[in-house]
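Missing here: one protein chain of the complex. Every other protein chain is in place.
Labels for the chains are A and B, by order of writing; each one numbers its residues from 1.
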Amino acid sequence: MSTTGSWLRYATLPSVGLVLACLPLAILGSALYARLATQMLAYIAYTVAFNLIFGHTRQLFLCLGALAGASAYFSVILTRELGLSPWLTVLLGTALAAALGTLFSYISVRRGLGVIFLGIVTLAFSLMFENLLLGLRDLTRGETGIVTKGLGFGILGERWASYYVFLGLLLLALALYQALVSSKIGLALRALSDDELAAELAGINVVRYKVLAAGVGSALLGVVGACYAYYNGYVNPSIFSLVGVDVVVLVMLLFGGMGTLLGPVLGGAVFTVVNELVRPLGPLNLLVYGALLIVLFLAFREGLVVALRRATGLPLP
Amino acid sequence: MQHRTWHRLGLTLAAVAVLFAVAQAQEPYRVGLSAALTGRGAETYAPVSEAIRLYVARLNARGGIHGHPVELLVEDNVAEPSRAAAHAKKFVSQDGVLLMLNASLSSTYPPMIHEAKRAGVPLFFAGSVCPREVYPPADPLLFCSTAFAARYDSEFALDFIKETAAGPVKLALVSMSIPISRGEVDYAEQLAPSRGIEPVSNQSIPPPTPNYAPFAAKIKAAGATWVYAWAPWVTQVKTFEALRQLGWQGKFLAYAHINAEEELARLQDEHFYVFGANAFFSHNLPVHQEILQAAAQGTMHPPTQLAEGWVAGMVLEAVLAGVSWPPTPAKVLAAMNRVRVDTRGLRGGPLEWTPTNHFRTTHYYRVYRWDRRQQGAVLAKDWTAVAIK
Partner (left out) sequence: MQLVVNTLVLAATYALIACGYVLVYRVSRVLNLAHGELMMLGGYLLLTTASLFAGRPLLAVAVALLLSLGLGLLVYVVLMRHFTGESVLAAVLVTIALGILLRGLAILLWTAQLQYPLVALGWQNPALSLGGGAVISAAGLLTLAAVAVVYGGLLLFLRYTPWGIRMRAAGENPLLAAQRGVALPQVLALAWGLATLSGGLAGMLLACDSGIDGTAVIVGLKAFPVALVGGLDSLSGALVGALLVAAAEVLAIAYLDPLVSDVVPFFVLLAMLLLRPWGLFGRREAFERV
């Protein structure tokens, strides 16, 4: 491996951390941009999780919002009904999300479900989750949602403090990702995503690695989802809907670059900027948004990171 | 030299003073509106937002308020709470608005209410469902001018059915399976026996249904002679059409949403009644002509759908007229707490807010139906006043 390569591998994560940590200075204290930036960090974290689950093991989980939402609602409801500490309930929510993700992965590997079919099963779960939230109206307050202000985690209420909490979570996630990918597990993941049959024949325990990736990714979704619910001040089915989370994450990852470290970060940043640009257009926004997405997909079919690699000649991680 | 210098100085000062005054005069009363221009509910809220925009444009063309224009900042929240939250933050911290307006689904309320309370800026629900907090005793910062009124609507509806029906009534109830609609219809079901009406069926219909026939079949099978629906227009009208297709001959009372007038003309059914708080354009009052003129300047929406938003515009003008320059949110709040708006016939009477009642002191209802001989909508019941306590 070239020295540039290993230097980049070690330097990228701290550089990303530094840039994002300085972002608040650039925004100069605007409450609106603080909110947008924190939201961006949460979505980048979701994208890292999806990168693990889909980018490396080709398991198309179209239930990201549902997993994050399950964890969030579970945590909020437990804190509110049973008076448990939010620290504990966030952990419980994370465990729930991890358990669900592991379950889906296990079923799909055992039944030999292909990529698209797993996507459909998880899509069905997403839709059922939304219906479940509306059906259990007494617990979840249906469409109105639950107000989470003051349910604990005072730190998540403060403006820039929450930004740094989410930044910390994101950097942890990226570090975990990098550690996994550069370890033996990463090699196994790469083998089985290239050709599952050959990997199995070579002695790699496909079931174990796929389920592991799904579990870790789902746990990440769970912890970020629960924290986001507390940060947001209220939790509500539309925050974790298919269109609100899954489509966005899918776009961020595919545009940024699957299977890369920088992919989710760049994808998330570009996407947030595009969203903001489109906002003032009023009724035109959906149209321009769809058009922009199409143009971006046509231009960067393999993702932004790959394009940047070609442009700069550097093996960006 | 001194003469000229003083002369120049004087002129410069005068110019600066004039420019300053002109700049001040151009300083607007700034308000922010977060509406569902696209997304769910857009068919109701986009026309409301458009009507408010047209009203403000006309107001500015006539000179504004106390010589200052009104600047209306409109944002599309696609009925998503996160966007509404972002808009509220932007309005309050970046744009420095005096007043926020909401024309969107109730899921967008919590973030906007939170922001309004944090900044002490009043929040005006224009065209969106009035939250419970605007009825007496009212929350200090929340106000509403929207026509529909939970509970009061059903009470009026049941009374109307009782007095219009000849003989005993078997009533079927129709709602959309969203909390607000279902809650109201369930309330009507509870109330019916006390009015001497027998509820025989209560159908709650999920939002995007391709086929309303099964629900209509159940209503018909229950032997209903009247149907009362309080739901978004699509549920009301499609259930009605499905019932007619099944050969059901009974009478249907639905809430008059903004498109009620054109729908009556399309359905042309004499037993389809609509009740609401806004007067139809068929009366051709001067205020209706104003709306038509404003709409002629270019809007995609049919003019008959602009009444609700126009009322909101009238309220906005009346409120701001009571705010002296320079305006602050506190002054706006004070003005709102004592405003009395002449609706000039669009509603049954003036709209008044008091410090404890941010809905209105008196609410007026009218009922319309189609008349085949006159080939137009006629009054089934003229303005009926209901005191809001």
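Worth a mention:
Definition applied: a contact is a pair of C-beta atoms (placed from the backbone, for glycine too) under 8 Å apart; a residue touches a chain by one contact, two chains touch by 3 or more.
Everything quoted here is computed from the prediction, not taken from an experiment.
Across A:Ile116, A:Leu201 or A:Ala311, the residue that sits in touch with the chain not pictured is A:Ile116.
Contact with the undisplayed chain is limited, among B:Ser204, B:Ser282, B:Thr361 or B:Thr384, to B:Ser204. Here one chain is not drawn; of A:Leu18, A:Leu88, A:Ala124 or A:Leu172, the residue touching it is A:Ala124.
For the chain missing from the display, the contacting residue among B:Gly67, B:Gly96, B:Pro214 or B:Pro326 is B:Pro214, taking the whole complex into account. Only one residue from B:Thr38, B:Thr225, B:Asn337 or B:Asn357 touches the chain missing from this view: B:Thr38. Taking the complete complex into account, residues 38, 42-43, 46-47, 177, 203-215, 217-218, 233-234, 237-238, 241, 244-247, 259, 266, 300-302, 305 of chain B touch the chain not shown. Listed here are the chain A residues that touch the chain not shown: 60, 111-117, 120-121, 123-124, 127-128, 131, 135, 247, 250-251, 254, 283-291, 293-294, 297-298, 301.
Going forward, only the chains that are shown with their structure count from here on.
Centroid to centroid, with C-alpha atoms defining each point, chain A and chain B lie 39 Å apart. Chain B makes touch with chain A in their complex at residues 37-38, 46, 74-76, 78-82, 85-86, 89-90, 92-94, 106-107, 110-111, 114, 178-179. Contacts from chain A toward chain B in the complex involve residues 30-32, 35-36, 39, 137, 142-145, 147, 149, 232-234, 236, 238-239, 244, 279, 282-283, 285-286.
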